[in-house]
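If you scroll down you'll find the structure; I have some questions about it.
Note that one protein chain of the assembly has been removed; the remaining protein chains are unaltered in position.
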Amino acid sequence: MIKIFLAAVFGVTALGASPALADIKIGTAGPLSNAEALFGNTWQNGMQLAVNEANAAGGINGQKLVLVRQDDQGDPKQGTLLAQKFCDDDGVLAVIANFNSGVTIPSSDVYNRCGLPQVTNSSNPKVTQAGYDNLFRPIANDFMQGGAPAAYALKTLGAKKAAIVQDKQAFGDGVATVFRQTFEKGGGQVTSYSGVAATDVDFSAVITRIKTENPDVVYYGGTMPGVGLFLKQLRELGVKSTFFAADPAFLPDLITTAGPANAAGAIISFQAPPYDSSPKLMQFKTDYKKAFNDDPGPYSAYGYNEAAIIIAAMKRAGTSVTRESIVKELHNTKFDGLMGPVEFDDKGELKSPSLFLYKVKGNDFTLEWPKS
Amino acid sequence: MLPSRTRRSLQRIKPVVTSFLIQQLVNALTIGAIYALIALGYTMVYGVLRLINFAHSEMFMVGGHVAFFLFAASASLSGSALGVLVTLGVFAATFVVVGLLGVGIEEAAYRPLRRASRLAPMLSALGVAIVLQNAVMLFVSRRPLPFPAFLPPISFSVVGAVVTLDQIFIVVFAVALMVTLAWFVNGTTLGVKIRAVSENPRTAQLLGIDVNTPIRLIFFIGPGLGALAGILYASYYGIVVFSMGFVVGLKAFIAAILGGIGSISGAMLGGFVLGVLETFGAGLLPKLTNGVIGSEYRDIFAFSVLVLVLIFRPAGFLGEVVTEEGMVYKRDF
Partner (left out) sequence: MTSEATSRAVSIDPGGKIHWLGRVRAAAVIVAMLVALVYFVPSLPTYYVRIIDMVLIYLLLATGLNMVVGYAGLLDLGFIAFYAIGAYSYALLASGQFDIHLPFGPILVVGGGLAGMAGVLLGIPVLRLRGDYLAIVTLGFGEIIRLLMNNLVSVTNGPQGISRIDQPFLFGFPLKTPRDFFFILLPIAIFAVTLAWRLECSILGLGWAAIREDQDAARGIGINTTLAKLLAFGLSATLGGFAGVIFAAFQRFVDPVSFSFWESLTIVLIIVIGGVGNLVGVVVGAAVLIVVPELLREYSEYRMLLYGCALVAIILVRPGGIVGRHHNPAWIMQKLGWR
């Protein structure tokens, strides 16, 4: 039995042996086949766009860039296996991983051991806690995503009472906790803090209860399709409070799921400026649509940005493009990315993260704050 | 006699409490009806084959998608809102399509395993579920598709609670379907054959009943009912998405067990009881305990009740303890 197994392992080694290196590989791992498949897929599409553009412009020192897309199913076990796989592959010089914080944290241990530069899309503050030299996070973390809407609600809307609902997953729980802390610290009262399941479709029980509390503001920490369904039922059951949600809701599906009438006025946080606010972003949107026949997903711009950061670092590394040189150059990153200025502090966090609040108007999102 | 101030505030509270309770009850019955419909499919298959059909939840999901495309096609053909005939047509067509899919799956993935252990068909069903879910995700759509509401958004106010036409339709339709099914299984020849086969397949064969026909019929009706439940669900919540099957299916299976697996009336009862348990757990528990036990304990509450019920009634509410080869089930068809 063991012999057969070892033979199989041998066979796999032979199959998996990579040819002589002419391509530079960037690995990426995200949820491609579970409930978050839409997010993972569109996120990696954004990266693909950046890679295609770089290749069209001649690649890196004439070498072609290849994006290796892998599925971690949001499972830490698979995330670490993939991390080891990328580590062992000498052709992989950088990774964009992972999407879920719960997968990034254990994987970052593996990436750190083998020195692979890791650019992540996970927003939980704990991700950078270890202070790994090779880990970079070019997006705002939960403190901003949860804090900014709360501050806006308190200051601009003058809200006094808030009801908070979260989907008991790492992201939803993270942003909702920060919202609660910020709101309470600013003098507001949280009337209820309810948990639902991310797979829930029927929120009527929780909403019926929220209705009796009469809050000024309702915050939903969670992902699609939960957000859309919740918003729809919130309005159908007659709750008129202002609705806030985080960036997984920044896609047209929110409006189609909830219905334009129900979605109107909802405020969603997102990290990129409006698509029509700069030629770069407009170009991105058109290019994405041309390449993938669809509107960009909520994380496509993030993915594009992350890939662009790595490509820029590779270019700056000159003739010696290795894992170490890329890490070094990533620390020196200082450019104007798709979503704003990119510069990292010594913990790998973004020096000046930006967050925007968008309001749903009709079938689209319009910028609500900060009004430039 | 209470002071007038207290009396007045009590008078103000009572309708609020009543409307709250009635609203929750309406929510519970609606979701319960959907669970009950799906549970029927589980219970029918189990009653005959002792098979936990994990693929059933995906029939529900596929049914929703099939109906979505049929509605979209008929909308583009007729160019206007959906008439009653069109809606009924879509219902019927979806039932048939998914029913045939169910029969096909039975032939391909379960029939060869009939002689094998109890676990083999169950895990084959699991494999089929994975295939169906991923196939829809990859080849149909990753994103949630907006499902049309085929009923006008009329709502009634009952003592302050909002009851929509949708909700009434779902409950009435589900009960009607179940009554029809019960009549079919108890009152027709085919139904008798189904009951015979579920009672004892070998004896039924000795009596000249071809075992395969009733089984095929069950795999036609069961998934078909699941598909109809999928349409109701999709229309009520407004979306259909590839991942919607698994969790709902699991809950419906629990409803079937709660009611006594193998029993049609048990599935009905179990579905409604589970709907009530969930709504109570999510809506009332937090209010009663002032937030100490939050709505996130809903599933723990439902599962705990399930465990308690089964400890004291090992065969579910309407189940009958009939031991045969260590298996326990009640058959009423």
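Letters are used for the chains, namely A and B, taken in the order the chains are written, and counting of residues starts over at 1 for each.
Going forward, contacts are C-beta pairs under 8 Å (C-beta built on N, C-alpha and C of every residue); 3 or more make two chains touch, one makes a residue touch a chain.
Just so you know, these numbers come straight off a predicted model, no measurement behind them.
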Task: Neighbouring shown chains of the undisplayed chain, as defined at the top - done: A, B
Task: Residue of B:21, B:120 or B:284 touching the missing chain in the full complex - done: B:120
Task: Full-complex contact with the absent chain, from A:66, A:130 or A:237 - done: A:130
Task: Which residue of A:174, A:225 or A:353 touches the chain not shown here - done: A:174
Open item on the list: Please output the residues of chain A touching the missing chain, sorted low to high.
Closed with: 1-3, 5-6, 8-9, 12-13, 32-33, 37, 41, 69-71, 73-77, 80-82, 84-85, 87-88, 101-102, 105-106, 109, 113, 124, 126, 129-130, 168-170, 172-174, 195
Task: Positions on chain B where the hidden chain makes contact - done: 46, 50, 52, 109, 112-113, 115-117, 119-120, 123-124, 126-131, 134-135, 138, 250, 253-254, 257, 261, 294, 296-297, 299-300, 303-304, 306-307, 310-311, 314-316, 323, 325-329
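Quick note on the criterion: only the chains that are shown with their structure count from here on.
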- [ ] Please report how many Å separate the Cα centroid of chain A from that of chain B, as a whole number.
- [x] 35
- [ ] Within their complex, state which residues of chain B touch chain A.
- [x] 16, 20, 23-24, 27, 31, 134, 137, 142-144, 146, 162, 164, 233, 237-239, 241-244, 246-248, 278-279, 281-284, 286-287, 291, 294-296, 298-299
Task: chain B-facing residues of chain A, complex - done: 33-35, 37-38, 41, 168, 192-197, 199, 201-202, 204-206, 208-209, 212, 224-225, 228-229, 232, 236-238, 253, 256-259
